[in-house]
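Every protein chain but one is kept in place in this view of the complex.
Per-chain numbering from 1; labels A and B assigned in written order.
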Amino acid sequence: MMSNEALFTYTLRLADDLLILSHRLGEWCGHGPVLEEDIALTNRALDHIGEARNLLTYAGELEGKGRTEDALAYLRNERQFVNTKLVEQPNGDYAHTICRSFLYDAYHLPLAEAMLKSSDAQLAAIAGKAVKEAQYHLRHSSDWLIRFGDGTEESHQRAQAALNDLWTFTGDLFAQDEVHQAMVKAGVAPDLSKIKAAFDATVDKVLSEATLKRPADGFMASGGRQGKHGEQLGFILAEMQYLQRAYPGATW
Amino acid sequence: MLPEGNWISRAPSLKRKAILLAKVQDEAGHGLYLYSAAETLGTSREQTIDDLLSGKAKYSSIFNYPTLTWADIGAVGWLVDGAAIMNQVMLCRTSYGPYARAMVRICKEESFHQRQGYEIMAVLAKGTPGQKEMAQDALNRWWWPSLMMFGPTDANSPHSAESMKWKIKRQSNDELRQTFIDRTVQQAEVIGLTIPDPDLKWNEATQHYEWGTIDWAEFNNVVAGNGPCNKERLVARNKAHNDGAWVREAAMAHAAKKAERKAA
Partner (left out) sequence: MSDNPNNWPLWEVFIQSKRGLDHKHVGSLHAADAQMAIENARDVYTRRQEGQSIWVVPAEAISASQPDDAAMLFDPADDKTYRHPTFYTMPEGAKYI
């Protein structure tokens, strides 16, 4: 018997990835390399925040303690966030931002596709909307990674450096702990080794076209799903949550 | 984009965050539409942006004021976008086609901006005492700068007469300003906020509000580049532009390589 608590935690994991990534992408708004791309990035941030809101609202319902999307986003502490470390990484240069999104998209799309068949009807419905968005995201980030890899010498170096920096965070995406195993058993979530296979295929194809080298699977950072984050997450939350914390109970 | 963009990461709810992202994104779009209109006149975007970054071209002075609190996001939407829409609606009928077409699109999109700003203010004004204070303070700071957005008085406007003659502008600065005041005073009353003008009073005979005097010395100072944020705004735009140089270059290099391979 699957516990509601496990389903709650799993839903939060899906939500927190999107919430934190949309926050990072929002930091670019007004500072993009060219107006058209500024607008494109904001579209991504909006897609992510939209999906995150659906998931957080659902998580609140599963928990049954009356917590809203905002209560979950703004009133949880660092250790209660269960996003992967990949999405909390700072924006860096544009190559880092694109690379971070690419690695996430290469995981998110096959995950969303698999979630269409989830035994949980609500998660399947949310995935139904996400799939189309994720297809576009992956195309956008792949196109840019290819442009950088196969662009100028400088852009190639920047893209390779970003890939090397971020690769260590990809392990976290596919970690299957007890919560995840319970989800697989209940037919809610896919076995992540299958998602990993799709991820690998996408990464290999895009990197080859981008003439970039896939980093070796060395040490992999982990712990995000257990709330063990890097220091950056605290700063994200300090900024994101400040008004809700400064004016407890207020309506906005 | 910059004054409001800096509150995206601090927006107090997910709904507000999404709205603000969409709003600032629209503003980027509006910049783009207008650059396009300038381009059909033969000024490349690079030239327009160079003029902006070097300080040669003027952008609206209102963006040189800081957004200090969350209520400023409400005030900017309500007052600044409200004032901008009034100017823009008039410009939709401007005689210059590409500009008019860009403006029609902009006006369609802007209508949500003013409403979301007013809604933010309305919610704050109904909220805790601290929130209401925040809203009133924002109104106090943004009221006069918004009135300045309509430009100098008709008697002192160097460009206005010319623009009217060419039918680029169809209503004078003072006419538009009066309409804006009449509408906004009523809106402030509805949500229980006070317009920061001790001389404000209704004139039954004219059916308009009478109001105090704009501090034109401040206006001229901000236009001259001495506003609170002139330097920061340009530094931020310059940085984004310079940091993006390698990105733009890479995309062109890749496009050239692709075209070459296709030709081969």
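Everything below uses one rule, namely that contacts are C-beta pairs under 8 Å (C-beta built on N, C-alpha and C of every residue); 3 or more make two chains touch, one makes a residue touch a chain.
Just so you know, these numbers come straight off a predicted model, no measurement behind them.
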{"item": "Among B:Leu32, B:Leu53, B:Met90 or B:Met164, residue touching the chain not depicted", "value": "B:Leu32"}
{"item": "Per the touch definition above, residue among B:Met1, B:Val76, B:Val89 or B:Ala102 touching the missing chain", "value": "B:Ala102"}
{"item": "Given B:His113, B:Arg233 or B:His254, the one touching the chain that is not displayed", "value": "B:His254"}
{"item": "Chain not shown: contacting residue from A:Glu78, A:Glu113 or A:Asp143", "value": "A:Asp143"}
{"item": "Interface with the unshown chain - residue positions in chain A", "value": "34, 36-37, 39-40, 43, 139-140, 143, 147"}
{"item": "For chain B, the residues touching the chain missing from this view", "value": "22, 25-26, 29, 32-33, 36, 39-40, 42, 44-47, 101-102, 105, 109, 245, 248-249, 251-252, 254-255, 258-259"}
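We adopt the following convention: only the chains that are shown with their structure count from here on.
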{"item": "Chain A and chain B, separation of their C-alpha mean positions in angstrom", "value": "33"}
{"item": "Interface residues, chain B side, partner chain A - complex", "value": "1-2, 5-6, 8-18, 21-22, 24-25, 28-29, 31-32, 35, 70, 120, 123-124, 126-128, 130-131, 236, 239-240, 243-251, 253-254, 257"}
{"item": "Residue ranges of chain A touching chain B (in the complex, touch as defined)", "value": "19, 23, 26-27, 29-39, 42-43, 45-46, 49-50, 52-53, 56, 69-70, 73-74, 93-94, 146-148, 150-152, 154-155, 158, 239-240, 242-244, 247, 249-252"}
